[in-house]
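Of the protein chains in this complex, one is absent; all others appear in place.
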């Protein structure tokens, strides 16, 4: 049983009729819905203004999805820090689309996480450049999404541990769009598709990638001790025979 | 001309006669002294309680050395953030020994940066496992330091871009001890040797490594714009012919 | 069901009474024996002079272990090339100890794979520097082996995709001793312990690492087409809408 929590700022869905038509119950609900088809996952949700992440839920979460955009700055610094710490202790973290600029992701990366972007109505083609990675399992050499916002390089992230996907945009841009990072005991996956005005989280390939990602970032164990500064009790004990 | 600033918390040297005997004018002065033998470097120093880093000096610095230990928490958060931002814009950053736990380094890494440690009077052997890296230039397959504190794995850092040195300790530990990281436009080098009670910064091999590191982390240019979120002026312009 | 084949040159066991005492039926048999305790594995063996790898067995193998030492040059070039190709198509490959100099491993790495070595009767301590990697599952921060040959840096390999273990030797050496590499569709794990005169393959930690490695290098699929040069049938077809 993997305990998954899907966090969403849940702002656009209230403000925009157009977004609400695509995601009537919020992006988090759409993601939770397809994840729930897997009986091995216990899926819960949290949103910024309604039931924001409590310590209790965070500390009972194995894998945290994060979708945020306009309200990054409304996320309390203290919460961002707690999320970072739980990742370092082992929680998996999946940052979606505009979460590249979210507080927890930026804290974990240490960089600006800036990128180029442009509102667009264009398709994109997502190339699978690491087909042996578990996150790419069942994904063809590439797949396409009908419409998405353009996100492109230069994407200011640390060198990914594994670069799995690169997105091609018809306007001339491209982006390292599926990236993994280990931080402490935690595993992180960033995935670029997912603009709020398009039904991207209903796409079968996107769902397959996210299922794979849940299983890949899920920890074997979340251990608050494992990365603590272990000081051998006495110098003598530390020595070998 | 590379503008180097050596920052030191400069606390142990005031509190401990033993440390003062080794570094009568502070660790920063010892480092600055050997760096000054290179006419291509403009070397300045700053310390926590006397002449802490001003905006003016930070913004005129190409490469920043950082030595801190007991007083990490006394470094203002605002200063740590300014250092992080300047690194992202291109400033080179060299974190020495106990600076693994300094605020700027931790912000840049995103991890706890914890490690195992033990006070010791033992020698260490530093293996050069990437001899073609510019930072290893002129360094043999290994070199030894007579006495140093023991710093060992598990060192909770992101996977280094290049792992150049691994330190062997006689007590049975080892550590990834010379590591590079690119973050934004900035280059970072962490180097483990350098306990305050031993004359490590007078060691010829250590000095050679640090000279090499200055030249490797030094930026071609420090450009506050280069990683900013560049939004093409109009969608049309972004398209190719 | 994962089909595992354990290849061994099986030379020392015939030539040396000392080796025969440790591995009376050969190193391959000792490895096969503990692997067979896992019902999910179909384990077979092959040796250089008796039942060397046939095309039939190689093409029915998902994961190939390789132990060789004195007789590397007796392995036919043609066989080494077939092993390389099967790895590129997806077969997992686990190179043990002196197999660092085996023909298939060198072909896959492209480097000399040289290292420093010394016959020794000393213990070694194997540090786990990537505890979240599946191959390190269940392994403590370090474990020890009573006696092994000394293998140390400089180990002339490409930068490992993941560096999981580093071995500490009491004589002052260390070595990147547990390394993964993706090549084509295949996954490769090199593991340093395993001198023929010591009962290392009966060690519980070594067995745990090798079990983990089997599951990690095992392919989802072995597809001779997936890395072939795919030329779209016509330029028109290749274009997007």
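Going in written order, the chains are labelled A, B and C, and every chain counts its residues from 1.
The rule is simple: a contact is a pair of C-beta atoms (placed from the backbone, for glycine too) under 8 Å apart; a residue touches a chain by one contact, two chains touch by 3 or more.
The shown structure was predicted, so the numbers you read here are calculated from the model rather than taken from an experiment.
Novice: For the full complex, which residue in A:131, A:186 or A:219 touches the chain that was left out?
Specialist: The one listed residue touching the chain not shown is A:131.
Novice: For a quick check of understanding: of C:57, C:141 or C:154, which residue touches the chain that isn't displayed?
Specialist: Residue touching the chain left out of view: C:154.
Novice: Which chain C residues would touch the chain omitted from the figure, given the whole complex?
Specialist: Touching the missing chain: residues 84, 88, 107-112, 114-120, 150, 154, 156, 158-159, 161, 171-173, 181-184, 226-232, 235, 238-240.
Novice: Which residue numbers on chain B touch the omitted chain?
Specialist: Chain B touches the chain not shown through residues 90, 123, 125, 130-132, 137, 141, 144, 161-162, 170, 182, 185-187, 219-220, 226, 230, 240-241.
Novice: Take the complete complex as the reference. Which residues in chain A touch the chain that isn't displayed?
Specialist: Against the missing chain, chain A presents residues 125, 127-129, 131, 141, 153-155, 159, 162-163, 166, 168, 170, 172-174, 176.
Convention: only the chains that are shown with their structure count from here on.
Novice: How many angstrom lie between the centres of chain A and chain B, each centre taken as the mean Cα position?
Specialist: Their C-alpha centroids are separated by 31 Å.
Novice: Note the residues in chain C that touch 2 or more other chains, in rising order.
Specialist: Correct list: 125, 131, 141, 162, 170.
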